[in-house]
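Here is chain A:
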Amino acid sequence: MMEFLVVVFGLSLLWASVTNMLGTIIKILVFQGVILFAITLLKTTQLNWISFSFIALETLIFKAILIPWFIDDTIKHNRIRREVEASVSNFFSLALMSLIFVLSFALSASAPVWTAEVSPLEFGIAFATILKGIFIIIANKKLITHLMGYLIMENGIFLLSLSAGSHLPYIVSLGVSLDLMLSVLIAVLFIKRIRSTFDDAESPHSLKEE
Partner candidate 1 sequence: MINAIFIIVFPLLFVGLIPKVKAIMVGRKGKPVLQNLRDFFKLLRKSEIYSDQATPISRYAPLLALSATFVAALFIPFVSDKTLFSFHGDYILIIYLLSLAKGVMALAAMDSGSSFQGMGTSRELSFTAFLEPAFFLIVAAIIFSSGAGSCSEIFARQCFGYFDVWNSFAGLALAIALFIMLLVESSRVPFDDPATHLELTMIHEVMILDFSGFNLGIIHYTAALKMFIYASLVSHLILPSTVAFWWYLVLMIAIYISIAVLESLMARFRMNRNLELVLLPLCIALLTLAVLMAKFLGAW
Partner candidate 2 sequence: MSIGIIVLFIALIPALWKRSGYFVILWLLGSAFLAYEYMEVMFSRAIQDYILTMPMPIGDVSIALNKLSAFFGVMFSLGLPLGMLYGHYYLKEHQSPALRSHLFWLGIMGLSMHGVLWIRHSVVFLMVWELMSLSSFFCILFSKRENMEAGLNYLITMQIGAAFLLAGFGLVYLQSGTFDFSGFEQMKPLPMYLILIGFAFKAGIFPVASWLPQAHPVAPSHVSGIMSSMLIKTGFYGILLVLSLNRLSLSEIAALSFVFTISAFWAVSHLLNERNLKRALAYSSVENIAITGMGICAGLLGMHAHLPAMAVFGFTGAFLHIFFHSIFKAQLFYGSGNILQATGTLDIDEMGALAKRMPYTAAMFLIGIFAISALPFSNGFFSEFTIYRSAIEAFDAASVAHILPSLMLLGALAFIGALAMIAFIRIYALVFQGAPRSTKAEQASELKPGNRLSVLFLSLAILITGIVPGIALRFVKPLLRWFDLDMQIFAGLQQQALQISSIYLIVIALFALFYVIRKLCVREKTGATWACAYPRVSPKMQSSSITYIQPLAYFLKPFMYKKSTHVMAEHPFPQKVEYLEDHPDAIWTLVVRPVSRIISKFLLFFARIHNGKTNSYIAWALGFLVILLVWVVGFR
């Protein structure tokens, strides 16, 4: 069951590299949030469930519901155009996504020894998500897409932390998720202030060495 969920998570990445509508990316974020919630539930059966249940609940609320709603509201509020003006064509981003998959699985395959906890599949998918998140940031100029790329990267890291740190000390995992949420909140807060000062949705680029 765990492997199935992780594979579906991978599929959602492919879906992300194909779309060019902002709305669909938000749907992907919700979808990934739900999958992560499911994976955390699966993981809790092995260890004391109090700590992990709290994290599962928190992932569900933040990742699946709160943040996507917040972004949706910002888009509607600031009348940003719906399309994702990616600087690269869909075909190219798909090809690159497959390259990222190849790279991450090559990396996980070349690892000499595997501990019981981490399975090569989970590590590969998590690593691919991180690279995909960064790639989305690079490919697009709009501010909102930068934020979404960042969120996808966060999901990848969260997946990695789930697979790796099942017996990670409790405080750290709590702190981690809290921190992520805090930074995203501040980022969204910033976008509101930036939105009020900059008219276009472009990410500002006035600070350069002329």
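Assume a residue touches a chain if its C-beta (ideal position, glycine included) is under 8 Å from a C-beta of that chain, and two chains touch if they have at least 3 such contacts; residues count from 1.
Picked so that all candidates are chains of the complex that A comes from, given by their letters.
Keep in mind it's a predicted model, so treat the numbers as computed, not measured.
Colleague: Out of 1 or 2, which chain touches chain A when the complex is considered as a whole?
Modeller: In this complex, among candidates 1 or 2, chain A touches 2.
Colleague: Looking at the complex, which residues from chain A come into contact with candidate 2?
Modeller: Those in contact with candidate 2 are residues 103, 107, 110, 131, 134-135, 137-141, 146, 203-209.
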